[in-house]
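All protein chains but one are shown in place.
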Amino acid sequence: MLRLELSALQDRYVSVLDNDRIEEWPGLFTEDCLYVIISRENEEAGLPAPVIYCDNGRMLRDRIVALRNANIYERPAYRHSLSGLQWRQEPDGSFAMDTSYIVVNTSREGVSSIYQAGRYQDRVVRTPDGLRFKSKRCIYDTLRVQTLLAYPI
Amino acid sequence: MLRLELSALQDRYVSVLDNDRIEEWPGLFTEDCLYVIISRENEEAGLPAPVIYCDNGRMLRDRIVALRNANIYERPAYRHSLSGLQWRQEPDGSFAMDTSYIVVNTSREGVSSIYQAGRYQDRVVRTPDGLRFKSKRCIYDTLRVQTLLAYPI
Partner (left out) sequence: MLRLELSALQDRYVSVLDNDRIEEWPGLFTEDCLYVIISRENEEAGLPAPVIYCDNGRMLRDRIVALRNANIYERPAYRHSLSGLQWRQEPDGSFAMDTSYIVVNTSREGVSSIYQAGRYQDRVVRTPDGLRFKSKRCIYDTLRVQTLLAYPI
């Protein structure tokens, strides 16, 4: 059943991003969280050079406010695909979860193409409000087109 | 468990379309159903201009007969991807369900490309035969290439 709960959390995460409900995005994390987007190349080389790095809830909320107000970013139209969910419980009771993702984006001109492929490396904890991300690392394979990367993946 | 049942219905739906078993497609709906394919642009603007509109089971069955007999449409080779399933029970006992989709099509020449991305906005009811779609709205992001749209998505 835990697998189902973890899968439901991941589904909720992508639903929020795919359907322009990004105000709900910070609420899927704990307050002392880590959110990182980093290339597979840097990840494998151990280079700490993330494209996005947020290490608490306030940074997540600030990012959403900026995205909503700045108007300098094109609103993306993502559709995520998820597969291969693997998980295990860690000694501290949290859950390590790994999932492949593919993100398709549709441009303003209405053209849909693969925007990014990669994997989520997550740490999930149980809170009074349900399962939440303690950390989420988005490790992307794709090197082209990072112009929208101000947006969460 | 309901989540699993809803997910299984959605899986059966895409399996029927992906594997050329479209004769089974109308049977996944109630007799007094609604099936609509509409662009996200029109949906958000409240414009009732769907590409396909069927409001009963006979229209669904007629469409399948036409697709099988007309021979003017290229048979598509779809592969769906689903994610982000969200659901809630409505006051009338039915289930509102929302799911992101990506459809890849392979042309006669054997080239696979993204055909359409969007989301299903469904209303599901329990019948003596199991869960069935009372309505399914396919709201697509993609504006290019609608030539195959005589086919269900």
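Odds and ends about this structure:
As written, the chains take the letters A and B, and residue 1 is the first residue of each chain.
The criterion applied here is as follows: a contact is a pair of C-beta atoms (placed from the backbone, for glycine too) under 8 Å apart; a residue touches a chain by one contact, two chains touch by 3 or more.
What you are looking at is a predicted structure, and each value in this text was computed from that prediction instead of being measured.
Shown as candidates are A:Leu85, A:Val111, A:Val125 or A:Ala150; the residue that touches the absent chain is A:Leu85. Check B:Leu6, B:Ile37 or B:Leu82 against the missing chain and you find that the one touching it is B:Leu82.
Interface note for the absent chain: among A:Asn19, A:Asn56 or A:Ser100, the touching residue is A:Ser100. By the touch rule set out above, chain A reaches the unshown chain at residues 3-4, 40, 81-86, 98, 100-102, 114, 116-119, 141-144. Contacts to the hidden chain, counted on chain B, fall at residues 4, 8, 11-12, 14-15, 18-19, 77, 79-82, 102, 104, 106, 109-114.
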